[in-house]
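Worksheet: the structure to be examined is printed underneath.
Of the protein chains in this complex, one is absent; all others appear in place.
Residue numbering begins at 1 within each chain, and the chains themselves are lettered A, B and C in the order written.
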Amino acid sequence: MIVVMEKDATPDQVEHMVQRVQEMGLKAHVIQGTERTVIAAVGDERVTKAEALESGPGVAKVLPILAPYKVASRELKPDPTQVRVGPFAAGAGVVGVIAGPCSVESEEQIMASAHAVKQAGATALRGGAFKPRTSPYSFQGLKEDGLKLLAQAREATGLAVVTEVMSPEEVDLVARYADVLQIGARNMQNYRLLEAAGKSDKAVLLKRGPAATLDEFLLAAEYILNEGNAHVMLCERGIRTFESHTRFTLPLATIAYLHKKTHLPVIIDPSHGTGHAYMVPDMAVAAVAAGADGLMIEVHPDPETAASDGYQSLNFAQFAETMERCRRVADAVDRVICSMEEAAV
Amino acid sequence: MIVVMEKDATPDQVEHMVQRVQEMGLKAHVIQGTERTVIAAVGDERVTKAEALESGPGVAKVLPILAPYKVASRELKPDPTQVRVGPFAAGAGVVGVIAGPCSVESEEQIMASAHAVKQAGATALRGGAFKPRTSPYSFQGLKEDGLKLLAQAREATGLAVVTEVMSPEEVDLVARYADVLQIGARNMQNYRLLEAAGKSDKAVLLKRGPAATLDEFLLAAEYILNEGNAHVMLCERGIRTFESHTRFTLPLATIAYLHKKTHLPVIIDPSHGTGHAYMVPDMAVAAVAAGADGLMIEVHPDPETAASDGYQSLNFAQFAETMERCRRVADAVDRVICSMEEAAV
Amino acid sequence: MIVVMEKDATPDQVEHMVQRVQEMGLKAHVIQGTERTVIAAVGDERVTKAEALESGPGVAKVLPILAPYKVASRELKPDPTQVRVGPFAAGAGVVGVIAGPCSVESEEQIMASAHAVKQAGATALRGGAFKPRTSPYSFQGLKEDGLKLLAQAREATGLAVVTEVMSPEEVDLVARYADVLQIGARNMQNYRLLEAAGKSDKAVLLKRGPAATLDEFLLAAEYILNEGNAHVMLCERGIRTFESHTRFTLPLATIAYLHKKTHLPVIIDPSHGTGHAYMVPDMAVAAVAAGADGLMIEVHPDPETAASDGYQSLNFAQFAETMERCRRVADAVDRVICSMEEAAV
Partner (left out) sequence: MIVVMEKDATPDQVEHMVQRVQEMGLKAHVIQGTERTVIAAVGDERVTKAEALESGPGVAKVLPILAPYKVASRELKPDPTQVRVGPFAAGAGVVGVIAGPCSVESEEQIMASAHAVKQAGATALRGGAFKPRTSPYSFQGLKEDGLKLLAQAREATGLAVVTEVMSPEEVDLVARYADVLQIGARNMQNYRLLEAAGKSDKAVLLKRGPAATLDEFLLAAEYILNEGNAHVMLCERGIRTFESHTRFTLPLATIAYLHKKTHLPVIIDPSHGTGHAYMVPDMAVAAVAAGADGLMIEVHPDPETAASDGYQSLNFAQFAETMERCRRVADAVDRVICSMEEAAV
């Protein structure tokens, strides 16, 4: 890292900081500028306490050079990771589509959804059984009954099942029914949960927190990877900004950045990323064009009566049309949307 | 709530929405405007599925009228709540000060800190034993050993102990040693943790998530209150914005807003709220002037060698001077900083 | 609009507000809720002083119902506007591409750029002669000499010329050489400049300010339209958020929103919208997929030596490849990138 000294830092202060840098096991190079002195600290700066240098005497600021994550880094593993779960695959040129209702509401609703999204071309089914809701007065999900319905839908369709887990002690239960553990945006920095998911043998879909930087996002993934679970997908679902015509702001440049920095696949969620059903199809095709490794889309038999998130859910016809458009765009950018047929081969 | 129809909505669509509103148990008033029709839905709009109205046919937008929280609301309980824990009190004109290191590092460090912050005028000691850290490679806290040291410091000084709990299954353990359970910003919407804290008989300090709206913040408090725990303090610790000269942006107008909307005490954390020790004293006095019910300040015997957050920690002398300034300002705005002496009476 | 009264508002206060609403020429409907009274004010709420209702006695908040802009509104003019300038067209299914260097630097540079972007398929040339620069010490542009070089490039290639105007008194000068007056993001609310551009007979490319809401953006367009100039293009170039891996955050959902609300064409600038050349091609194709009516891309013969914005400029080969990808994606979404050939017909 680079320790930038104040303009009026004394030689003693510079010397003090050089010693502090060396105590951390780093090599210190002092560069006398025309206006300031800077100390380049060479070595693995991902050590504890490095941040504390900023409170050293005469220090103006400390600039990190290295990315703080390791296992998630593309420098460590240059080849892209493809996550495969049953018929679903994402990464390395293959675009996987996860679709289904926000919440599992009933057998009829989830079975109809499963068949519809499969027919339209999805290879994974989403559906919340444990629902994190902003208000304690909102529908909280069918819990284990919902998980059973998801497993039943998998049985009937062959789709992979993606569902959220909210707490470390629920990981085992959810893992019994699900193929992919989803960690929601609100829990992106719930470290106990990340650790528990990291110990599971299920793939993990980690959603970005709406105020998380991409470094923080990758460090959250690192918590999972670090426990030995390599099947991690990163899901961009929008960040919080001053915009109010969308519920969140969906920054597709995240894809290019993450592809440069990490080997993990990047999934885009245009439903939460916009919060309005009418925007979802355009943002879904845009995500495919921009290089996304997957899509996660909310689909409901009758959005108007959905128990949650109806305003951002597509109905079956809208989803089928969106998939058709996505396939054409994927073709135009030389990428493939994974399908049940190919998976079956 | 108000359902605003599109300009070209048909009479059938309006009629359909009126029925939907009535099915929710609300009364519908149709108002024919010069350019649009709006439907005023009267009744308790905190019912499930209300949000789904937005996907109704011909609907332009839905505007909520009522606040989504109840128990936290000042309309329900007009008198301010004062949280009292041992010598510490916050709310109803009394300003409580919580101070101490980011992490408990050693007996020497925490005992020295406890004595110093007590002498300077704090009545509660903070210190992290379970530390949520952005990177898995950072210091994660002394865990139960840290809790024991905190209890030892309380024994020696009489200060109330505030410390973070990160997971529902750790609530019992932490509650055995702490007086106030802190729920960190990253866990503001960790609903299982909120529920577990709500079942505890300890007071709770709930920190605002850096991307949470104040309605979301109050709904998170509502999860705790809803379980029967009325001893909740709200802590503003800064939001994420485009500003980069501070780690977070600390919006003191939060105090006036929360005082208008809720009876719960509002604590300000100028350490996390700025991320720079040199800014902490000014923002601490500003918070007192703006009407804060409490302060939470990071103090360390030697910030430069702190295991975490050294860059935003005050040393003992800086903290003592800050407290002196806070007392003068509190006096100027006719409020009182709670002290060990008064508590002893 | 809807005037929401406080829970404890008195009948006198409600009556007072009803009179205030009527004094504004609006009709007042009083709706007695179970918890609050609201007053629906019916009529054209785009009158002066409406905002002041919020300071009325007993008023909790005021919710506007109608969009504040008129002429820009799709409700007024349902058909999309196509802006045509020489070989360039944008809107109504046609995607226009504007490309060229950030600044005009020399005859050689601008002529080479013009030929290269024409050959790759652009129909308009961009290039700054008057440069708004954050620092007074940065290159400020060649001024009128730059304008002359742009005109010379048009002469040689037939491309339409787009260039920025920074001040009302420079409108005449710039209009003498340019086909499209660009109003930069920093000047989006420079109302004197908007008025002056509105009086010109040249088309206007209005860039969104990085902190402007879309309502503010449309109201800025309204200033131009209001003076009688109907040839306005809206350019999304990114908003300021907490993200730091991109210079700005480019929200492509803007396209869907603006297409719903306004008939004006929407241009996307992936160069400023990301601030990194490596992200530009992906975001350009994503914009086309998402329905953009045009693209504005920075292209430079040698980005490394550019006088400004080199880090976000494509070189000629990169731009040609990007155009090729954009054509394929446009085809996949049934839209057409306008070309010199078709324009010549």
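Definition applied: contacts are C-beta pairs under 8 Å (C-beta built on N, C-alpha and C of every residue); 3 or more make two chains touch, one makes a residue touch a chain.
Just so you know, these numbers come straight off a predicted model, no measurement behind them.
**Student:** Determine which one of C:D179, C:E222, C:E243 or C:D269 touches the chain that has been left out.
**Tutor:** Touching the chain that is not displayed is residue C:E222.
**Student:** If the hidden chain were put back, which of A:R154, A:R240 or A:H300 would touch it?
**Tutor:** A:R240
**Student:** For the chain not shown, which residue from B:D282, B:E321 or B:E341 touches it across the whole complex?
**Tutor:** Residue touching the chain left out of view: B:D282.
**Student:** Considering the entire assembly, which residues of chain A contact the chain that has been omitted?
**Tutor:** Interface with the chain not displayed, on the chain A side: 2, 4, 7, 29, 31-36, 38, 40, 42-44, 63, 65-66, 75, 240-242, 244.
**Student:** For chain B, which residues reach the chain that was dropped from this view?
**Tutor:** 211, 213-214, 239, 241-246, 249-253, 255-257, 260, 273-274, 276, 278-279, 282-283, 285-291, 325, 328-329, 331-333
**Student:** Where does chain C touch the missing chain, residue by residue?
**Tutor:** Contact residues on chain C toward the absent chain are 20, 46, 48-49, 51-57, 68-70, 132-139, 166-170, 186-193, 209-211, 216, 219, 222-223, 226, 239-240, 277, 303-311, 313.
Going forward, only the chains that are shown with their structure count from here on.
**Student:** Which one chain sits nearest the middle, judging by mean Cα positions?
**Tutor:** Nearest to the common C-alpha centre lies chain A.
**Student:** If you average the CA atoms of chain B and of chain C, how far apart do the two points sit, in angstrom?
**Tutor:** Chain B and chain C have C-alpha centres separated by 39 Å.
**Student:** On a C-alpha centroid basis, what's the spacing between chain A and chain B, in Å?
**Tutor:** So the centroids are 27 Å from each other.
**Student:** Taking each residue of chain B in turn, which ones touch at least two of the other chains?
**Tutor:** 240
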